[in-house]
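Shown here: the complex without one of its protein chains, the others still in place.
By letter and in written order, the chains are A and B; residue numbering begins at 1 in each of them.
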Amino acid sequence: MSTTNTTLPFTLQRVRGLAMIIAPLGLLAGLGLSIPLATELDSVFDKFMQAYVYGFWLWFAIPMGSFAFIMIHHMTTGAWSYVSQRIFEAAMRTLPLMLVLFIPILIGPFTGLHSIYSGWTAATETLPEIVQNKLPYLNPPFWTGRALAYFAAWIAISMAFNGWSKKLDETGDALIVKKFRFFAPLCLIFYCLSMTLAATDWIISIEAEWWSTMYAPLTWISQGLTTLSFTVIILSYMGDDKPLSNYLSIEHYHHLGNLMLGFTVLWAYMSFSQYLIIWSANLPEEIHYYLNRQANDLNILSVILMGFHFLAPLLILLFRRNKRSASRLRTIAFYVLGMRMLDVFWHINPSFHHPAPGIYWNEVLTHLLVFAGIGGVWMWFFLGELTKRPMLCLNDPHLHIALGHRDLGHHEEASGHA
Amino acid sequence: MNKMSTAHKSYPEALRPVGELIEGKQTYESITDSITSVVLERPNPPGWMLMFVIGGMFTCIYGMSLVYLFAAGTGIWGITMPVAWGWAIINFVWWIGIGHAGTLISAILLLLRQDWRNAINRFAEAMTIFAVACAGQFPLIHMGRLWVGFFILPYPNTMGLWPQFRSPLLWDVFAISTYGSVSLLFWYLGLIPDFASLRDRAKNRFAQLAYGTVALGWRGSARHWFRYEMASLLLAGLCTPLVVSVHSIVSFDFAVANLPGWHATIFPPYFVAGAIYAGFAMVLTLALPIRSWYNLKHIITARHIDLMAKITLATSMIVVYGYAAEAFFAWYSGSEMERTMMWNRIFGDYAPAYWALILCNFVAPQFLWIKWFRTNVYGLFLICQFVNVGMWLERYVIVVTSLTKDFLPSSWGTYHGTFWDWMTYLGTIGFFCFLMALFVRFVPMIAIHEVRVTHHKMTGEHH
Partner (left out) sequence: MSHYDNQGPSVFGIAAEYDDPDQLLKAARSAWDAGYRDMDAYSPFPVHGLAEAIGFKRTWVQLTTLVAGLTGAAVGFGTQWYATVVHYPYDIGGRPLFSWPAYIPVTFECMVLFAAFTTGFAMLIMNGLPQPYHPMFNIDSFARASSDRFFLCIEATDGRFKLDDTKAFMEKLDPKPIEVSEVPA
């Protein structure tokens, strides 16, 4: 079977065109608007980079969530993941771009160009003892080396899986599936371990004194939720064309919707457990993390997250008919992505220098601009990658078994919905 | 599932899963027969007799331990200061964890549309209930004065006192009692149609009456099935977060304290995974011999065994992640207390327990990557025994290492279980086996109507 390319539907072509314009505009405007934000503690570039870390971490969730889902796909071979496989793979192929986008963050600890990590890059004697104890791990050479190592491994794995997938398309050699099955669990384990360290290095270490063993699992789940929502959106635009349209059914949206529900609940479960444990123990080296985030108008944001990142999607996604319509589920997915933006803001921004804890609206503006800028670059690249392969791996021997169940629709439908 | 091997001839042999969900040429009747005959024809295989007799003996030993405990007080155990939470809490967490696989199989796998659960869910649910019955006794007997056990409930009293709602020990009371009673309800509702099968097939009058009573007059009406399936689905939807909440709350017993080694935010999911891990090992421990005693290998097939082994492996990886995260973040934290605790755990007085735990929960399950160990019943049984021991050791390490060496060296101490700790613990294992033996004897151990559904899906017209 020959490998054919995919053409983007009109809407996504427009998005790709727009992305090229938004990218430079967002980044430049973000930088420009950072100028009045500079303080004694933070330079203009520091302020810009605070927004940049935010934008990077949000977009980074999609390739890495896809990384994890592609492994889960090869282990479970579910119908929902067959229709999403090529979206995941295209997102994984953006990892080299992610490395390029990471460079501004990467150079910070070594060169001192930005002070995002000043919690541990400042002069040793000024640091609290507990942070000094961390310096064997948190020091610029080791930190930089680790970051490069994660990226090298992620990109290598991504290239291997994409290569095999392409080969399966071209040759139809079903035994390639054996390779997927062998390496997928190992790579999933690697994802979990490397994301634990990456989340520690890049996000937890901003708040240098603080640590939490739950943070990494929470990161996996957040990336998963972001990726699922993003996949629903792309799928709903791509689903009208062949070959996807021959196979894609409302069952797949239903299943993706159920997964979004599951991940929403897991997000709440992990966030709340972490909060309850730290709240109850009330230890000085930990509690400041939440005290910061409960102070002033950040408290309102915390309540909004409980209500609108958890309760509202929970109630919406419990209803069957909201999951059994591509357009409705797409709307919900956009909404969930909006909530993800708030959640990441809540996690990252209060860790930076502020006169008092709170929401600083001019910072919110730069965050949004830089988020849009990075998103522009990423979307342009991602949509380009998406067109390079057919939307289904038609030579996968399991595909027809997984997707050929439409005639039994009523059976599956009645036996399981949440 | 059958489709895989018949409809798609092009599907490569190397990629096919192990075995089928139902082996051999079966009919609805042969399925009903092979399960109901275990109960109605009373074959009493030697293995069952052994389980019943030894279980019964240890139940008696348990009874004696309890009498002595209530007469003499908790001093007969090894508990001391600073380890006031000894084996009682270790056994409690061990048992409650074992119970969780039952709910996972019956509820979570139902929501995930995993048809293979149909052959093992009844069995696993029974295990849940008996494990919770064993678990629930420890917090009560741990008081030493059982007769004031009702103090833990919020009831109106002359002192105007309430239990401490901010304490996870009270959350436990709510979690365990809800979990126990909801599991029992779910189990019983699942049994109703099967009791009807027994009622209709029983030959002696007493069995007809007994099963007829508990079957509630079930007649398999389409309207009834419709509501029944809706209720099952809703209960599964409720049990899924319930089972997660129960072990999370158990983990809060430790995690909300500020003791190093206990206070770790990862505890809730890590405990839940450990519970499922321990539970699957126990399901396998029981299912492997029992399916052989009663010739049920065509219903609990190599496919089921393989899948359960894979889940055991997957959950073991999560548990091991928990160990790794605890160790790494203890070091990363830079906190002297955390680092000392972890050093003590790995190299201190109780290091043998820690390394034995690593052997049981990390090294032993790695063999499950190899297909031979997932399909060879003896190999798998052996690995499951490592898991059963390992999960007990995990709780032992958490409880004892953290308590014996906390913040102040002046309050450090040592702790060891006594003869009566052993007898109480082994007694509950006996009690559990005794109940399982009774269950196998009097109740259909496989959900017959659900296996019929699997059979229908494999052979029905639309395939």
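The definition used in the following text is that contacts are C-beta pairs under 8 Å (C-beta built on N, C-alpha and C of every residue); 3 or more make two chains touch, one makes a residue touch a chain.
Every value quoted in this text rests on a predicted model; they were computed, and no experiment measured them.
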Which of A:F45, A:W164 or A:F272 touches the missing chain? It is A:F272
Out of B:F151, B:F226 or B:F347, the sole contact with the unshown chain comes from B:F226
By the document's definition of touch, the residue of B:C239, B:A325, B:M341 or B:I383 touching the omitted chain is B:C239
Where B:S197, B:S335 or B:T424 are the choices, the one touching the absent chain is B:S197
Residue list for subunit B contacting the dropped chain reads 27-29, 32, 154, 160-162, 164-166, 168, 170-171, 174-175, 178, 181-182, 185-186, 189, 192-193, 196-197, 199-201, 212, 216-231, 234-235, 238-239, 241-242, 245, 249, 252, 449-450, 452-453, 456, 460-462
Interface residues of subunit A toward the undisplayed chain are 272, 275-276, 279-280, 282, 410-411, 414-415
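Heads up, the rule we're going with is that only the chains that are shown with their structure count from here on.
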Rounded to the nearest Å, the gap separating the Cα centres of subunit A and subunit B is 35
Given the complex, residues on subunit A that touch subunit B span 129-134, 137, 174-175, 177-178, 181, 189, 192-193, 196, 200, 211-217, 265, 269-270, 273-274, 276-278, 280-283, 285, 397-398, 400-401, 407-408, 411-412, 414-418
The answer for subunit B against subunit A in the complex is residues 3-4, 8, 10-12, 14-15, 110-113, 166, 229, 233, 237, 241, 244, 248, 252, 255-258, 263-269, 317, 321, 324-326, 328-329, 331-336, 339, 457, 462-463
